[in-house]
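Submitted below is the structure of interest, expressed as structure tokens.
Here the complex is missing a single protein chain, while all its other protein chains stay put.
Per-chain residue numbering starts at 1, and chain names A and B are given in the order in which the chains are listed.
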Amino acid sequence: MDLVQIFVDESFEHLQALEEALLELEDSPGNAELINTAFRAMHTIKGSAGMVGFDHVSYFTHHLETFFDRVRNGEFALTAAMSSLILECRDHIKSLIEQQSPPELMVQSEALLARLHQLAPVTQSAPATAPAKSTVSEADSLAGYWRIEMTPHTTTFTEGFDVLPVIRELQGLGESLVSYRWHAPDTPFNPLSCMLHFTLLLSCNVPRSSIDEAFMFVEGDWQIQIEKISVLEDARLGDLLVENGVVSTEQMEMMLDSKPRTGEVLRDKGIATDHQINQALQQQEFIRKQTQSQDAPQQTLKVPASKLDSLMNLVGELVIVQSAISQHAVETNDDKLKTIAEELAMLTAGVRDHTFDIRMLPIGSTFGRFRRLIRDLSVDLKKEVRLHTFGAETEMDKMVLERIGDPLVHLLRNSLDHGIEMPEVRAEKGKPREGSITLGAVHEDGQIKIVIKDDGGGLNTDRIRQKAIERGLINEHSQLNDDHIHQLIFEPGFSTAEKVSDVSGRGVGMDVVKTSIESLQGTIHISSHAGQGTQINIYLPLTLAIIDGLMVKVGDEHFILPLSAVEECVESPREYHRQGPRLIKHRGERISAARLREAFSITGEGPAIEQTIVTRIADERFGITVDEVVGQHQTVIKNLGKMYRQVRGLLGATILGNGNVALILDVADFYEQCKYQLAQSTLGANVNVKPH
Amino acid sequence: MIISAPEELNIFNVEALYSSIVEAEGQDLTLDCGNVTEVDGSGLQLLCYCQQQQLASLINLSECIQSAAPLLGMQDLLAAKD
């Protein structure tokens, strides 16, 4: 990759960070960490833009950097108006980078900067009186950095206390760095009195009270100062020396005029000793290290996606070879080989899981984008909406995550546009003016469940029914319950928007969403209560590359069913008289079932005792009848390729241990197909599902 | 001249040790810490003071000193080990 590309990629990441920080700041105003994130984002873009010759970007971000610097110095608080403007600026920077700063954009830069300066007027005097850490009281999040200054009372030792236990306890709270100095260097040394002052930098995840506890027995006598510090990448040596009381602010400012390195200058002038400077340097090092370790989870090692894909393919091959060996070991009944095969199986599973893990990303990484969408849209639509999220840490396959983005945008837009009512309407109904949309993800039954929920008006069942009849999706006599009617909005060509709005309802609608979800082997279900809101559940597989499968046999052919869809297997004597999809009794419930042999036109007759695999699709059960259940099978999913893209009911193919190819069933799609047949063959069909 | 630090280098002994050190001032003094099995804040404070004021050079820093000194940020004591 060339430098410019790296710059562009990284800048987008920083802009993303900026946006997320701004949006989060709306919820926790004044959060020092977030302001720092914003500052750092601008700082870094400014620097790297200059390096690759994006001078205008560098110039523009410089102003934003200054702006955030002033916010974090407590010069002024970030207002909502400022946030909005910064978001505009963020988009502007993105355009500047993408379009390489054409003149018309450069003109816009000035307009934006003028507005920025208006909101945050430039003051002449430096904020000398404003304490650099005005955000000390801000302790929303537990994770933080603390500077603890303590001067034990001079009688500490003689009174039988010691400093060691206290400091040891503090160090037990997290990562720490201790340094000491003589509290009053001019006082004559007395071995019996405590003459030391300690500074402890602590990085920990505990509340302030835990820190206080360490001082429980000494509180009254010791001079203790505990403050939360913001950790900056550029914790400067000079600042640390000032904070450590080694040099005064005035001395420091004097120094800053001279160019050489602060430490050297101070040493040469005899203001600070080597010892003092070294301590400050250690603190600097500690702070830097902490900052890095804090950022570590977000910092990514960039690997081209293609390399990851080839690794994935190789793992796939490995899994196939491994299952071939296992099979061979069982067949030959060779104990030694069996042991080796078992070990290999374990190792392979490990390699597989780790490779998957590399591809897994937390869904939270996309939440920022949605928050912005909701924010902008609600302004456009003059609605008041708050987006709540949960399960940001839920991990999904990178590819799934990338492809789920657009459908989610569509669904969120829909909720906002059609679901949430105008504030006045909500007030009349006795609801809070501010609507709420919840977006979240959880792992459930080996699948990922994504929830989009709003507390809006809910679906209009009658209108949907009406529309479905108009569109010929159902006929007037169809007896559908409300839930079935609601699912109709996912049918092709269905859109209930009364007028085509800018936001949604462009005719392409929920059917596209459904198709995208299905292409990810997922399912979607909507449930709604009039007046109370709508909830959409999306179920997605954890990964698309390797699944646990159940191998079955029909005649000589092997098929694989995704194990995640399988509930249980039941055997029953074959009823010769029934052909085609049928209803069977299962645990007091009537479920539809189809013979794979018939559905796939496989020649020959099934055995006298046939096996039916009960599968679950969303909240429905469906039986798939086969000749024989072979067993569980690690299945590497291979695409069937372009030639077979029209074939329905199949998820792909996999290669068996003997080198033959077996097909993997797409249970949900297969069910759809059979449902259609069933509806046609059953008298008085009450579900009219269109064939695809 | 070599002075041996007591086994318990704590508040009960620091005064005596400091006196011996002050008495020997002017001589090339070495403080042998090899016997120290217990040390507290006052002991470490004394060691630090001696080192910084160049009252004595420290040798044979015992294990307990080596583990306790970093707790108080006194890593530079250890640098003087040899």
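As a convention for this text, a contact is a pair of C-beta atoms (placed from the backbone, for glycine too) under 8 Å apart; a residue touches a chain by one contact, two chains touch by 3 or more.
Note that in this section contacts and distances are computed from a predicted model.
According to UniProt, the chain absent from the figure is "Chemotaxis protein CheW", selected among "N-methylhydantoinase B", "Chemotaxis protein CheW", "Phenylacetate-CoA oxygenase subunit PaaC" or "MaoC like domain-containing protein". Across the whole complex, the hidden chain's contacts among the shown chains comprise A. For the chain missing from the display, the contacting residue among A:P304, A:G588 or A:G659 is A:G659, taking the whole complex into account. Looking at chain A, the residues touching the absent chain are 313, 316-317, 320, 557, 599-602, 638-644, 646-650, 652-653, 655, 659-663.
Rule of thumb we're sticking to: only the chains that are shown with their structure count from here on.
If each chain is reduced to the centroid of its CA atoms, chain A and chain B end up 54 Å from each other. Taken in their complex, chain A has these residues touching chain B: 152, 156-158, 160, 162-164, 167-168, 171, 177-180, 189, 191-192, 194-196, 198-199, 275, 278-279. For chain B in complex with chain A, the residues that touch the partner chain are 11, 14-15, 17-18, 40-42, 45-46, 48-49, 52-53, 68, 70-74, 76.
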